[in-house]
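A single protein chain has been omitted; all remaining protein chains appear in their positions.
Letters are used for the chains, namely A, B and C, taken in the order the chains are written, and counting of residues starts over at 1 for each.
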Amino acid sequence: MIRVQAEDFDVGAEVAALTRGRTDIGAVVTFSGLVRDVSGDQAVTSMQLEHYPGMTEKELARIEAEAHARWPLQATLIVHRVGELKPGDNIVLVVTASAHREAAFEAATFLMDYLKTRAPFWKREEGQGEARWVDARENDGKAAARWKHR
Amino acid sequence: MIRVQAEDFDVGAEVAALTRGRTDIGAVVTFSGLVRDVSGDQAVTSMQLEHYPGMTEKELARIEAEAHARWPLQATLIVHRVGELKPGDNIVLVVTASAHREAAFEAATFLMDYLKTRAPFWKREEGQGEARWVDARENDGKAAARWKHR
Amino acid sequence: MKLLYFAWVKQKAGTAEEDVVPPADIRDVNGLITWLKTRGDRYEAAFADLDIIRCAVDQEHGDLNTPIAGAMEIAFFPPVTGG
Partner (left out) sequence: MKLLYFAWVKQKAGTAEEDVVPPADIRDVNGLITWLKTRGDRYEAAFADLDIIRCAVDQEHGDLNTPIAGAMEIAFFPPVTGG
């Protein structure tokens, strides 16, 4: 399931909704990404999340389908917030549910690696009176590349 | 933080407690383990979790300290339930918080791998009129061994 | 053909969206960019360093060699930074 929204999310409520009434799930992994108050060595007081409406949902759905093709997953969820966020706020939530923990951990890591390098979101940070677009991290490209030949 | 308890836990409340008022956490990973209604090819109607009071807490604290020595973590939590559980019930919760996702994901995986092979808990499953002690999974030993030389 | 621009590419290009009719002999994204750069300084600025330009053709990731024949919507943006 894919959601792009301005509103916050509740990790516990999302996990409960995914597992409610089911007895075939043995492992649930969640990843929450939050806004930090520093970026590199620069203070951050707020963050704008821009995205590409239409493509965002399609790309997230493609990434989710790829995870289901690679691992036996009972359920997955990707929630990404857009708009203005403050330090400490949630940005993104990924949830994976499987019979066993290996698949749940690997699929959650994969979803985040792919989301970071393929989902059309852009962060603009503000702090110390100036705004700057965040640069892509080289490590994110490397993290995504390791799934290519698996 | 370590807790061994009969009561259920709430993933969302635990994550909120760990991150509340903090703006230095960029990534939170949670792992929840749940009771499944099958084990191998056998039906499970209930599960008893036995443990070694005293050693359990010490061993979980050792495992947690090892994770903090290996990764830059802002906070960690391990909650393990004991007593009688039913299919769909929570068994274990691990939460890791870090500035970046790599450390949070790796530390959560490590905590579960070590907990599975070192924390003194034993599962006894009931189903189809008989009770049986769960055998250790060979894969769990392999999963734990991969951290030895890192 | 609709063109979309995001993040700093949008700021440099000075627009979020525009409709264009490129010459018929333009076959791929690279040709389209070359043509756009002839249309003014702001396009020169937006496309100054193609190493940090990404594109999508009809909402799928593409590259400089992706054909544009029949495309309805082409987007230009920096490497993504969500998550």
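As a convention for this text, a residue touches a chain if its C-beta (ideal position, glycine included) is under 8 Å from a C-beta of that chain, and two chains touch if they have at least 3 such contacts.
Predicted, not measured: the structure shown is a model, and the values here were computed from it.
Peer 1: Could you list, sorted by label, every displayed chain in contact with the chain left out?
Peer 2: Looking at the complete complex, the unshown chain comes into contact with B.
Peer 1: Tell me which residue among B:Gly12, B:Gly33 or B:Pro87 touches the hidden chain in the full complex.
Peer 2: B:Gly33
Peer 1: Touching the left-out chain: which of B:Leu77, B:Val92 or B:Ala107?
Peer 2: Only one listed residue reaches the unshown chain, and that is B:Val92.
Peer 1: Could I get the residues of chain B that touch the absent chain, sorted low to high?
Peer 2: Its contact residues with the unshown chain are 33, 49-52, 54-55, 58-59, 80, 91-92, 112, 115-124, 133-136.
FYI, only the chains that are shown with their structure count from here on.
Peer 1: Hop distance check: chain A to chain C, minimum number of steps through touching chains?
Peer 2: Steps on the shortest route: 1.
Peer 1: Indicate the whole-number Å distance between the mean C-alpha point of chain A and the mean C-alpha point of chain C.
Peer 2: 26
Peer 1: Report, in whole Å, the distance between the mean C-alpha point of chain A and the mean C-alpha point of chain B.
Peer 2: That pair's centroid distance is 23 Å.
Peer 1: Using mean CA coordinates as chain centres, what's the chain B-chain C distance in Å?
Peer 2: Distance between chain centres: 48 Å.
Peer 1: Residue numbers in chain B touching 2 or more other chains?
Peer 2: Residues of chain B never touch two or more of the other chains.
Peer 1: Using the touch definition from the top, which residues of chain C touch two or more other chains?
Peer 2: Touching at least two other chains: none.
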